[in-house]
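With one protein chain withheld, the remaining protein chains of the complex are depicted in position.
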Amino acid sequence: MQAIEPEPIYDVAHLAHVELLTPDLDASLGFFRDLLGMEETARAGGSVYLRGYEEQYHHSLKLTAAAEAGAGHVAWRARSAQALQRRVAAIEAAGLGRGWIDGDLGHGRAFRFVTPEGHPMEIFWEVEYAATPEGKATALRNRPQRRPAAGVPIRRIDHLNLMVADTALCRDFMIDVLGFRERERVMGGPNVVASWLAVTNLSHDIALVPEPTPARGRFHHVALHYTSLQHLYDLAELAREAGIRIETGPGRHGIGGAAFLYLIEPGGNRIELMGDPGYMVFDPSWRTVVWDASELAAAVVWTGASVPDSFWVYGTPDAAAPGEATAA
Amino acid sequence: MQAIEPEPIYDVAHLAHVELLTPDLDASLGFFRDLLGMEETARAGGSVYLRGYEEQYHHSLKLTAAAEAGAGHVAWRARSAQALQRRVAAIEAAGLGRGWIDGDLGHGRAFRFVTPEGHPMEIFWEVEYAATPEGKATALRNRPQRRPAAGVPIRRIDHLNLMVADTALCRDFMIDVLGFRERERVMGGPNVVASWLAVTNLSHDIALVPEPTPARGRFHHVALHYTSLQHLYDLAELAREAGIRIETGPGRHGIGGAAFLYLIEPGGNRIELMGDPGYMVFDPSWRTVVWDASELAAAVVWTGASVPDSFWVYGTPDAAAPGEATAA
Amino acid sequence: MQAIEPEPIYDVAHLAHVELLTPDLDASLGFFRDLLGMEETARAGGSVYLRGYEEQYHHSLKLTAAAEAGAGHVAWRARSAQALQRRVAAIEAAGLGRGWIDGDLGHGRAFRFVTPEGHPMEIFWEVEYAATPEGKATALRNRPQRRPAAGVPIRRIDHLNLMVADTALCRDFMIDVLGFRERERVMGGPNVVASWLAVTNLSHDIALVPEPTPARGRFHHVALHYTSLQHLYDLAELAREAGIRIETGPGRHGIGGAAFLYLIEPGGNRIELMGDPGYMVFDPSWRTVVWDASELAAAVVWTGASVPDSFWVYGTPDAAAPGEATAA
Partner (left out) sequence: MQAIEPEPIYDVAHLAHVELLTPDLDASLGFFRDLLGMEETARAGGSVYLRGYEEQYHHSLKLTAAAEAGAGHVAWRARSAQALQRRVAAIEAAGLGRGWIDGDLGHGRAFRFVTPEGHPMEIFWEVEYAATPEGKATALRNRPQRRPAAGVPIRRIDHLNLMVADTALCRDFMIDVLGFRERERVMGGPNVVASWLAVTNLSHDIALVPEPTPARGRFHHVALHYTSLQHLYDLAELAREAGIRIETGPGRHGIGGAAFLYLIEPGGNRIELMGDPGYMVFDPSWRTVVWDASELAAAVVWTGASVPDSFWVYGTPDAAAPGEATAA
């Protein structure tokens, strides 16, 4: 039935880590460590490195003190040394390469690049695995440490969401240059409004949503993964009393199908907590699911909480005039 | 840090379907359709085809009337037409090919082969997608049908488990010929006792556990996927009153980390229901987790129900003398 | 510490059943039976009787065909024959008695009365227990039948909510004449805005919320009980695709603490599904929790979904001008 087509690119393995910039490093650290139960694995410069209790790498989140919130960079791991070279060549051919860096705590040399709208990214191959923290050894051999007894502990990083002015342009970059496959998209007439893309079996590893302001390169959210709905409700209680803003949720997405809770961490970045993985995609010839913009409500929220206006406007750095944060 | 190694094989995409043989087709069908909420998509010959409500293909389970329980065959989907050709060549080179068939309802031509111990398998590329059943259209565009209101509906097939006498031999076939990666294994001294392997980001797509009888090519279980612990408990109540044997669970595995419930369907085959996906693996350089046989209890059950002796002995076809089924 | 006070009244045991009026009996029946898994126990006149699978009485819900939606009557069971006589005397002394009826399917003679604003109620002692439905016998001796395998089955009725113009007046009737204790209330300056009252250990058996229209005696909702959050989300999916209006939820109440989902059944009545019992009260000297009207948002929704305007306006019978249902 299916015609013979060129074989897909398999060179990007997964989202390895995200660096979040925060104007209040202590408060952001408290949020991720004490409420979300993440393990602090290192500090260096103005940065703190963290990971979830099921994560094997040195870190999946890097918090860096900065004047404004936002994503410092987004890191993808290549599938092999050869795959890294192929993607670097493709990125350079696209004119979006920014050159090699020596690496960072937790990984080897990395190639820096940007999306067509300037979101900073990197790709690397050599990685360092997590050490078992003192006093946290576990008999469960597939985890680097035991489950934390603090807050409502997340298991791992899941996906990323960026704001883009030209969705089609950025999507095509992810597909053509990096080898992502598109899973779902929203069309406004002939125009791509938003797109969900993956390199793994997750419903998506990255989403691109519309940027309504003149700003470019903004970050919408990073998603962290739980096991169950109960964890979303437990965390919502803790967050509320801790003065963490709950933007919306718990609820269930149409697109992707995950159960969600959106919080604004103390530094101002939006964080999604997932209480169900949603559907997974194993089909190598997956046909992109297409929604019309008129179906947006069902696409974004299938059941549960509605999505406030701020969800469509607020990103980091905040693009509002000084003194009027758009999420307030 | 990591040395440059040959690139992995990416040719097998995922477990596409399993054919279960049953001496009581009507009772087996009732189990999968009425208790597990699977959709019947076709009947032909002595077979009934079924799928979960989030599955996009024509079917993920084929029930076929037979004298004895067991797995008729296990089907893998290739990642591309080219990938299919490469794997067929490799299987033929290994001397385990059995030749092409024209296909079946739901997919195109397939290449039949066996494991070194004779478990029947096939691999194919061309696939047919599910039609939306009459009266079950959904506004949720990423599902082929709405969620059923019968039983406790499973979402999709997850993985497979086979009984093997020579674990290392069968594991090496899965790795070297089909391109699986090993995720966890249990060692009894220098010998591989059991092995968990994957081609997707799931903790495993296939497991190989020891065959304690002289029989060869037996089936241990197929796993179907739920969202939550609650579903396992709900189904356990329904199963108990419907006279379905609960072998063990709910509980949580050490290896893989999934929440489990094991039932024996009316035809005699063991079915695992999963109430949590367990951990996922995105790391392309994943280091196999190795357990010693002395750690088997923790490896198999991390928390919850214990595992009865039948779990290590019973498989289908039943290898017991006539009249003394080992699961009884 | 506490002074010696007169002993409380213990004469009302619990909410026994609610009669809902529906302009579309077939559609309402389909909702309660097929989506909520309730068992039909009898039909008589224009009524159908239903109960949850853990309920021991003949019925907890009576659906009656009528021109308009609303509550036909609300029935309380007395704690003893003597308790029944005492409450009848008190109701008659309050001038709100409407006389004895011979009973109904499922219970013996009952005394009819009204609240100060005319909501029809009854109280009775003699009760008939549920027969085990054909083919649904269970080995679980504390249930009259096995768990249903249809829809997302509710376990039992939980509580009731009525709309009142003079909250203090109706609340005092429930306390002074029927013996309820107040658990929580909302004050608007010196005025009681809303009140939650109980005779059991539930956080409340009845709630009284403000009536914003000139109508009197209107019904706000009846609540049915589940075990878990998962069931609320599962039902929300089924309801959405079945064309059942989801007014709000899932979410978690501040007052009472239950996880909620509000649906409008096809006849027009509002139904709350509870996915957690909330807190329970065992303290016989419980001090009423008092909220200021300015805290209403937190009192009504502690986490999760917001509450739409219709929640404060819509009740049955609908008080809107013909053709403009307030819930639309």
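Each chain gets a letter, A, B and C, in the order it is written, and its residues are counted from 1.
Simple rule for what comes next: a residue touches a chain if its C-beta (ideal position, glycine included) is under 8 Å from a C-beta of that chain, and two chains touch if they have at least 3 such contacts.
The structure presented is a predicted model; accordingly, all values stated were derived computationally and were not measured.
Engineer: In the complete complex, the chain left out here touches which of the visible ones?
Structural biologist: Even though it is not drawn, that chain still touches A, B, C.
Engineer: Any idea which of B:91, B:236 or B:264 touches the chain not displayed?
Structural biologist: The missing chain is touched by B:236.
Engineer: Going by the contact rule already stated, which one of A:200, A:227 or A:316 would touch the omitted chain in the full complex?
Structural biologist: Hidden-chain contact among the options goes to A:227.
Engineer: Determine which one of B:251, B:284 or B:315 touches the chain that has been left out.
Structural biologist: Missing-chain contact among the listed residues: B:251.
Engineer: Tell me, which residues in chain A touch the chain that this view leaves out?
Structural biologist: Residues 34-35, 138-140, 146-147, 149-152, 227-228, 230-231, 234, 237-238, 240-242 of chain A touch the chain absent from view.
Engineer: Tell me, which residues in chain B touch the chain that this view leaves out?
Structural biologist: 228-230, 233, 236-237, 240, 246, 249-252, 259, 302-306
Engineer: Given the full complex, what residues of chain C touch the hidden partner chain?
Structural biologist: These residues touch the chain not displayed: 1-2, 4-5, 7-8, 10, 13-15, 54, 56-57, 77-83, 108, 125-129, 139-143, 155-156, 184, 200-203, 227-229, 254-257, 276-277, 279-280, 282-287, 289-291, 295, 298-299, 302.
The rule is simple: only the chains that are shown with their structure count from here on.
Engineer: Between chain A and chain C, what is the gap in Å from one C-alpha centre to the other?
Structural biologist: Inter-chain centre distance comes to 44 Å.
Engineer: Compute the distance, rounded to whole Å, between the mean C-alpha positions of chain B and chain C.
Structural biologist: The mean C-alpha positions of chain B and chain C differ by 46 Å.
Engineer: Which residue numbers or ranges of chain B touch two or more of the other chains?
Structural biologist: 139-140, 227-228
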